[in-house]
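Below, a portion of the complex is reproduced, with chain positions unchanged.
Each chain carries a letter (A, B and C) given by its place in the written order, and its residues are counted from 1.
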Amino acid sequence: MTISTRACVLHAKEDLRLDAIAVGEPGPGEVRVRIGAGGICGSDLHYYFHGGFGTVRLREPMILGHEVAGTVDAVGAGVTRVAPGDRIALNPSRPCGQCGFCLAGQANHCLDMRFYGSAMRFPHVQGAFAEALIADATQCFRVGAGISVGQAAFGEPLSVALHAVNRAGALLGKRVLVTGAGPIGSLTVAAARHAGAGEITAIDIVDATLAGAKRMGADRTINVATTPEAMAEFEKDKGYFEIVFEASGSAKAVAQAIAVAKPRATLVQIGVGGETPVPLNLLVAKEIDWRGSFRFHEEFATAVDCIASGAIDVLPLLTETVPIAEAARAFALASDRTRAIKVHLGFA
Amino acid sequence: MTISTRACVLHAKEDLRLDAIAVGEPGPGEVRVRIGAGGICGSDLHYYFHGGFGTVRLREPMILGHEVAGTVDAVGAGVTRVAPGDRIALNPSRPCGQCGFCLAGQANHCLDMRFYGSAMRFPHVQGAFAEALIADATQCFRVGAGISVGQAAFGEPLSVALHAVNRAGALLGKRVLVTGAGPIGSLTVAAARHAGAGEITAIDIVDATLAGAKRMGADRTINVATTPEAMAEFEKDKGYFEIVFEASGSAKAVAQAIAVAKPRATLVQIGVGGETPVPLNLLVAKEIDWRGSFRFHEEFATAVDCIASGAIDVLPLLTETVPIAEAARAFALASDRTRAIKVHLGFA
Amino acid sequence: MTISTRACVLHAKEDLRLDAIAVGEPGPGEVRVRIGAGGICGSDLHYYFHGGFGTVRLREPMILGHEVAGTVDAVGAGVTRVAPGDRIALNPSRPCGQCGFCLAGQANHCLDMRFYGSAMRFPHVQGAFAEALIADATQCFRVGAGISVGQAAFGEPLSVALHAVNRAGALLGKRVLVTGAGPIGSLTVAAARHAGAGEITAIDIVDATLAGAKRMGADRTINVATTPEAMAEFEKDKGYFEIVFEASGSAKAVAQAIAVAKPRATLVQIGVGGETPVPLNLLVAKEIDWRGSFRFHEEFATAVDCIASGAIDVLPLLTETVPIAEAARAFALASDRTRAIKVHLGFA
């Protein structure tokens, strides 16, 4: 039976509409999901406020969103992984499973990736800010009845953080710095704590954001806009931090990260940006190991486990759940770092 | 018995003098070495032509040079490692052996390093472009009588190349790119070949330099100044090279390296530079692993072994050996990439 | 001022005496420590009940013990690391700091190691089951006033567990098995939990021991003596566990570990034994990565931090603290796995 639902469709910059969408029956191996909550991510904000980022541009109407969770509504033939009524987090990645990257365990680099709410390819891959959608069963991860859709919708951004931690290797007892304490930075604080980091320092330029990092387990937070001098001590003896997660994409943060990193430190770059000036001399002289971290792969399962077991509590980062009828207000709120960390859209 | 010798002392920018230096007897654990040949390195050229580099400035007269080889003249008490008459390559590094980095097997990051011919600390560490000097026995590495001092003087730059290869991890069967085919780049070609690289491409903007890389074992060389379009094919399917050695320090080469690197590629940064614009988006999206490589440590022994055994033939890179009396001409020649790859000073 | 103290000196198999020992003033860089508690370890039991293990034999009277904590009594010239009155855990390792292993960051393989209470060298290295002793300041790690000497004395065995975890690499989200749930096995459970393991199974042949592993964070415990069939499910699809810590040294456990390990699993061997039959075919066919883990190095600092911060609670493993006057009873208790996990000697 086809059901009538609404979805948040971006038609053009700042032109987001609640369009009616008919969602049919799930086919073999498919699942129909009633979405309950969806987190607004930086890329959603870029599409909404700027119509894209870098060379990626919105060229046709696209449903936004990729951080979602909900409840299984119906399952297609052969699906045993989930059953109607199950609360699930939804993995927005659908790699091809056949290219060289997929066969090398690096599906996040799939040459034919379909990722919810992305205008990187044309036709665009429609997103998940919708009351219902059809997904592959393999995208559905049960969280248990005791977990809210709001918690479960953190599965995706927590996967990003866990992937960054995996890119860093073992953290046990290590001195960790996180630069940029937004949702990803703060979830990385939590993920690093969970992975046994010895001490965790988070820096940012907004106090409200740093308060979030503190709630997620940072031992020390520094507002480098108001107290930049606090970083000087970490430059002594060639540097202090053994692992740095750069989650801001800011050139200043990159330079600061390299300045306070110990020789042979690993610097995991999560934040994106365009051409960014980098002190090449220091990168070389300290033999920094600077690794990009892009999305996630097997970490989605780990993220859901961490949320489901209570090992990582994500709720301290949830600022507000805004009904989709007020989506415009939600996007405005989500774009204001002084007021919001993570904003969710609530689906009826 | 003290001996009278001459040394190449830089008194100021372009003011290099052959000063008389008295060299005494070696003390316990020390060795007096008659230097035979010394390679002019990029840092020597910076001191000579610019009086320093970055924030490092010549503040007192300093003997230049750190790529040297010679013959043991006399040994102090307790020295068994070498004997008078032995031909040796001289390791210009003298780490403290006691700091945290030395005790972690990372002596190239020693907090109290003394490296020949360096104005990084004051008083400066005097260099090795001298007819004789006193060294610690541990700095002396026998090369065998069949190896010339000219070959042996490549021990230091080959160590730099081998260290870069070690920073990259296993190369067996891998597709390797070397950007910048000067002495270090070309020695890195040879080192990568020696480590079993599958195929090696070298790029540069000077044909004469690329010819050197070819002689050292590159399978393919590309002049990216005259045929930049040749790189396009390597950008397909997100990138081609699994390992890149960036040996130029040029922003353009860094961008090119990232563009043709495969996702999850390792990019070893050997070349130094100041603030360099980097395409952060690509670094993240491809999850590039960008590692600085600084000097060397245990690779000095490996380099000497490779030269002594004939596993790596360094002579195709030697442009000319210039008598120290003509040092100014040697420095001018060494600074002209169209005419010279490696220039040696010859000590009588 | 010299003080009179008593120490637990083993004169021969089962001949442990409380001998009077005079302890002088600490010299430069030294610290006099009043020992508060000392854990009895498997090697202590071997000396006590068998006079040694393998080829190592007691050849002269030796103070036993290396898992100790206490209070700083006096400090020698130049000591700033600790002050009188500080509660400390005492690192029983004193590597030479000069051999190739020490300079490679592998001090646990030091060629001239002095480790408390060890008859591996002659004269033996005296142990730390004494009311007071002189240590190097570098061996002393402050735990804070809120931590008991009983907790602090777990610093050493927890270091062993943390080192094993470090040998395994990153554990984040991984399926972990611990075979042998004695003190080291159970501390490894806690260390793996702290490092973010996804799920942890502990197996043993004694229920009381497994109860300890459960208290330290195991998700699942299996008594393989009473329910060996419970392991069969883990052999499906070539194996289940991604990381195994073998803490028993039993041939049966090794075979079981390899049977349930997934291809490419890492098997960290902590438990020791003599010639042990190993199914070589499976080791090869599954490409198991079997790594020995011996003592610890930088993990001592991490262990103390984990205890001091409360990140790891070690007390669930402490069975009883027995006054040194009843040392014989303490050793008997410690050797009975059905009654005891960790037994401490209490020093007045």
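Methods note: a residue touches a chain if its C-beta (ideal position, glycine included) is under 8 Å from a C-beta of that chain, and two chains touch if they have at least 3 such contacts.
Bear in mind the structure is a predicted one, so any value in this text is a computation, not a measurement.
Depicted are 3 of the identical subunits; the complete assembly encoded in this structure file consists of 4 such copies.
The definition used in the following text is that only the chains that are shown with their structure count from here on.
Centroid to centroid, with C-alpha atoms defining each point, chain A and chain B lie 43 Å apart. Centre-to-centre spacing of chain A and chain C amounts to 40 Å, using the average Cα coordinate of each chain. Taken residue by residue, chain B touches two or more other chains at 106, whereas all remaining positions touch fewer.
Residues of chain A touching chain C in their complex: 162, 165-166, 169-173, 191, 194-196, 198, 298-299, 301-302, 305-306. Those residues of chain B whose C-beta lies close enough to touch chain A in the complex are 54, 100-101, 106, 108-109, 111, 167, 237-238, 249, 254, 263-264, 269-281, 283-294. For chain C in complex with chain B, the residues that touch the partner chain are 97-98, 102-107.
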